[in-house]
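So, chain A:
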Amino acid sequence: MSKCGECALFFQVPDDADDFEPGKADCVTEIKDEKGKYWLSKPVFDNMKACGTFKKA
Partner candidate 1 sequence: MSVVERQLHIEEGTKIPCRTCKWEIADPTNPDQGQCTVNRTGAGAVWKRWVRDVHGMTCARHEEGKLSFRDHV
Partner candidate 2 sequence: MATVAEALEYRGKSIEFPLEYPEENDIPDEELHEHLARPSTERTKKLKARCRWKHASAGEFVEKGVTSGIQRMRFITEAHRASDGKPEVIRRALGLANILNKYTLVLQQDEFIIGYHAEDPNMFPLYPELAYMAVADYLISDYAPQPVDEATEIMEYWKPYSMQGKCEGYFDPEDLMRMYQVSTMEAPGFATGYNSVVPPYETVLEDGLLKRIEMAEANIKKAKEAMAETPWDATKGLKWIDKIDNWEAMVIADKAVIAWARRHARLAKIVAENFETDPKRKEELLEISEINHRVPAEPCKGLKDAFQAKWYVFMVCHAIDRYASGFAQTEDAMLFPYYKASVIEKAFQPMTHADAIEWVEMERLKISEHGAGKSRAYREIFPGSNDLFILTVGGTKADGSDACNEMTDAILEATRNIRTTEPSILFRYSKIGREKTKRLVFGCIRDGLGYPSIKHEEIALEQLKYYSQFSKEGNGATDEETHSWANVLCMSPGLTGRRKTQKTRSEGGGSIFPAKILEVALNDGYDWSYADMQLGPKTGKSENLKTFEELWEAFKVQYQYATSLVIRCKDVMRHFEGRYLQMPFVSSIDDGCMELGRDACELSEQPNGWHNPITTVVAANSMVAIKKLIYDDKKYTMGQLMDALKANWEGHEEMHKDFKNAPKWGNDDEYADTIIKDFYEDIIGGEMRRITNYSGGPVLPVGQAVGLYMEIGSRTGPTPDGRFGGEAADDGGISPYMGTDHKGPTAVLRSVSKVQKNQKANLLNQRLSVPIMRSKHGFAIWHAYMDTWHDLNIDHVQFNVVSTAEMKAAQKEPERHQDLIVRVAGFSARFVDIPTYGQNTIIARNEQQFGAEDLEYLNVNL
């Protein structure tokens, strides 16, 4: 079972960040709809179960 920490869209939060926690990352996905492109950033942790947009890093 893949974990978020193995995903290409998993961007580790730097340890000097205000919201740093061990294992925490920004999960950034690109969405496209009829109005155009946008990006979403969701806080995740490396040991969370990967979701449907998982892309191996």
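Going forward, a contact is a pair of C-beta atoms (placed from the backbone, for glycine too) under 8 Å apart; a residue touches a chain by one contact, two chains touch by 3 or more; residues count from 1.
How were these candidates chosen? In short, all candidates are chains of the complex that A comes from, given by their letters.
In this text the structure is predicted, and so the values were computed from the model without any measurement.
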Touch-positive candidate for chain A in this complex, from 1 or 2: 2
Footprint of candidate 2 on chain A - complex, ascending: 11, 13-14, 17-19, 26, 28, 30, 33, 35-43
